[in-house]
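One structure is given here, and the rest of the page talks about it.
Only one protein chain is missing from this complex, and each of the others stays in its spot.
Moving on to chain A:
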């Protein structure tokens, strides 16, 4: 029983990290209509940065903050590449984000090499109802919960957040009232970079990160985002938690090498279900 609880809590922490990646995908897709396949790259950049900065003796807090800022800047750059040119279709932008991801590989290998890097996180563990949980896992869960609350407040309560929602809701109308939709798209990309970076600095102490870790991250993040139809943050969070728990359980009970397949399998099932539901809906309409 205690093993089950340990897997559950660890799984929730993994799910939270996935949720942060996925929420970045959702924010960018909602505002710009672009599926950003460079989303995992932001986490890798932040993870590699934080390992270097801590290695240089820069204190915790400052290092993480700097790494997340670098990721947000990387997000902005990816945005400039993907939607900077007027009239780029979302599909072309998607291809550009794939290109950005590959380009990032080269930059990361030059700067950090191709070996996995780790970073120290919160040391120690606590016992909850008989289950031992690493403190870093609890930190991941806490930071993710706070981030989702802040995101909801930002989009629901602030003028800038509402302007971003307006761009998602009706881009033409947003232009009519004078909102620069492209600039809002770049802001969304920077926010996506920040969320990805947050995931990166939280995950790096748990599992070493290398230039190509973005593939695992994006597959998981995309699976969760698809669960929320790439537009609904709360459903995305639920999908990410489910995915995190499923993967950790699979690993815990002896199927460790099949974690990614669990994510892919779940993603395919969700896509098939959603596609069939959509076609049923359109049949009802016609």
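Couple of notes before you dig in:
Convention: a contact is a pair of C-beta atoms (placed from the backbone, for glycine too) under 8 Å apart; a residue touches a chain by one contact, two chains touch by 3 or more; residues count from 1.
Criterion: contacts and distances are computed from a predicted model.
Considering only "ABC transporter ATP-binding protein", "Ferrous iron transport protein A", "Outer membrane protein beta-barrel domain-containing protein" or "Metal-dependent hydrolase", the record for the omitted chain gives "ABC transporter ATP-binding protein", by its UniProt protein name.
Within the set A:138, A:179 or A:242, the residue that contacts the chain not displayed is A:179.
Although one chain is not drawn, the whole complex shows that of A:2, A:89, A:170 or A:274 it is A:170 that touches it.
One chain of the complex is left out; on chain A, the residues touching it are 159, 162-163, 165-166, 168-170, 172-179.
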